[in-house]
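Excluded from the complex is one protein chain; the other protein chains are retained at their positions.
Lettered A and B in written order, each chain numbered from 1.
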Amino acid sequence: MISPLLRVVGLTHNFGGLRALEQVTFSVPEGAVFGLIGPNGAGKTTLFNCVTGVFPPSRGDIWLAEVPLTGLPPHAVAALGISRTSQNLRPWRDMTVLENVLVGCHLLGSCGLLGSALRLPACRREERRLRELALQCLERVHLADHAHDLVGELPLGGQRMVELTRALAANPRLLMLDEPAAGLHTRETQDLGDLIASLREQGLTVFLIEHDMSLVMSVCDRVAVLDHGELIAEGTPREVQADRRVLEAYLGGAAE
Amino acid sequence: MSRGWGLVLFAVAALAFGLLVRGPYYLNIAVFICIHGLVALGLGLLMGGAGQISLGHAGFYGLGAYASAILTTRWGVNPWLAMGLGALATGLVAALVGMPTLRLRGHYLAMGTLGLGAIIQIVFNQADQITEGPSGITAIPYLSIAGLPLSTDHRFFFLVWPLLLGAMLLGGNLLDSRLGRALRALGENEGAAAAAGVDVPRAKLAVFVLSAVFASVAGSLYAHYLTYVSPSPFGFAFSIQLLVMVILGGEKSLWGPLVGAGVLTVLHQVLAGAAHQFPFFDGLETVAYGVILVLFLIFRPQGLAAPLRKPVSTSPPGPFPGAEREPVPQASSPAAEIAALPSDGSEPAAPGVKP
Partner (left out) sequence: MEWSALVQYVLTGITQGAIYALLAVGFNLVYSATGIINFAQGEFVMLGGMLAVTCYSFLHLPLWLSAILPIGVVMLVGAGIHQLAIRPLRHAHLVTLIMATVGLSVALRGLAKVLWGADSYPLPAFSNVDPVALAGASVDPQSLWVMGVAAVTGTALTLFFRYSLTGRAMTACAARPLAACLAGIRVERMNMWAFALAGGVGAIAGAVLAPIALPSFDVGTSLALKGFCAAILGGIGNNAGALLGGLLVGLLESLGAGYISSGYKDAIAFLVLLIVLVLRPQGLLNVTMRRDES
């Protein structure tokens, strides 16, 4: 039995009177690619936001390995080893590709205001180390040639790649991707699938929300299905695909 | 290293100006450009870096000036030490206001500094036991270096421009550092910066305190230059002038605030001169500030100092997956905003309250 890296227990979240998540319980095994699917409005992004501390859940607990995450602010969650991308949290368009990745390396450094402003030797060394690291990350995804371009000038596929690289630069234990394939075309989606598979090979745990079913079915080890804030199924892609309630949820969602 | 060259150029120009120009009128303007430039530089780091506004920077400027004035005239503290103590105290005051307000999202810092600035000026006016009230403190000693008192415009100019240069160097280093990138990142998208592990309130607080310290040092310089302080220059009106300087020059560039300080200080001199001859110019000067500010916001939001065009990337466009695609437009039209709404049950991140 593989130990779970992320455990979500009884997670409930309300927006005013609206119940977005209801008693959601599941766990993401270490080293797995875990997919979260569900119709629009099912609460998937809300779940991501609760896990990463964007807003504290109304009830329930979240654990990363043995460390409780509940109630921590986003930067503290990130410091524990969770990197995420998101539909809304786009890369910083006014910064260069390299700078974007360097922001991703934020947690790997420690220089503060005075050290940076005075360029103390320790901070210069740290800066050099981070730059090398960021460039290595960019080389791995073949973006090194574009290191000094503004991200806003890249095509969508390139921007998405920068964001992924930024998230990976922090060397996370858990990578959370919110609809990484949205807006990409087939070819790009395949490349993305290959990348996720190779990350899995390297032992990284990936937790992703995705609408593209072919991607989910090809890369995920396990899939959970949310509908109206409730977890209605969890299992291997094949099991989930055959689940009657899942089919109903999707058909019902389509009929709305 | 274009920024390095810029600083060298600035140093050469300032040196030449200082050596060639002898008239106290021009030197006086130049000194004030440097002093205002120092405050504006700090405010620019806050606005351009962290995307926050302060409506009370005149108050921090005043705290530095009064700290120097009071410590040197009442207790005979060494002026340089007084400058340092003033900066320390101002930094502490800034931290006290910044800590609660910067935890919150939105523009609570603007509100907090607005209140703080107003209170500071009222205290200058009212606490006449210490501050001599509206009439102000006179006979503040000159700063001196190695026994040489900086008592002329000329000598003082040779103190302020190297100090400003040093501050710009610090600011430039900061913007290019880990913290600087974090600040720029959170200025553009706070949530994303936090997700990357940036402690957003702390980063904002750091740059806010730094900008208050810059203002305080500039205030101390002001006090020792004029050897006289009174409450009137440290009010809301000057806080607004500082904002105009930063926006006029462009808060995203290191040079912007200095350029803005230069333009506005000269403009003030010219308009004040004109107002001497034509009294109705007095009001027109104020109108001009307001109109310039609005026009710049509408027609040149990047400010005077920003490059005319975006830097064109030097490397040729390479093979991206999907390189033929256009970048997604930013959600601005209603339709785009609708498209950008989270498709989930989550609350829309922004209710789109833009007019």
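Simple rule for what comes next: a contact is a pair of C-beta atoms (placed from the backbone, for glycine too) under 8 Å apart; a residue touches a chain by one contact, two chains touch by 3 or more.
Source: prediction; values computed, not measured.
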Which shown chains does the chain we cannot see touch?
B
Which one touches the absent chain: B:Y26, B:W80 or B:Y108?
B:Y108
Which listed residue (B:V21, B:I240 or B:V266) would be found touching the missing chain in the intact complex?
B:I240
Which residue, B:A58, B:L116 or B:L254, contacts the hidden chain when the whole complex is considered?
B:L116
Which residue of B:G4, B:G23, B:P149 or B:G283 touches the chain not shown here:
B:G283
Touching the unshown chain, subunit B contributes residues 47, 51, 53, 97, 100-101, 104-108, 110-112, 114-116, 118-119, 122-123, 125-126, 189-191, 236, 240, 243-244, 247, 280, 282-294, 297-298, 301, 332, 334, 337-338, 341, 347-355
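Here, only the chains that are shown with their structure count from here on.
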Distance-wise, how many Å sit between the C-alpha centres of subunit A and subunit B, to the nearest whole number?
37
In the complex of these two chains, what residues of subunit B are touching subunit A?
170-171, 173-174, 177-182, 184-185, 188-189, 191-200, 206-207, 210, 252, 310-311, 313-315, 318, 320-328, 340, 342-347, 349
Contact set on subunit A toward subunit B in their complex
15, 18, 20, 40-46, 49, 52, 54, 73-75, 78-79, 83-84, 86-95, 99, 102-107, 109, 111-113, 116-119, 123, 126-127, 130, 142, 145-146, 148-150, 152-159, 161, 166-167, 170, 183-185, 187-188, 191, 228-229
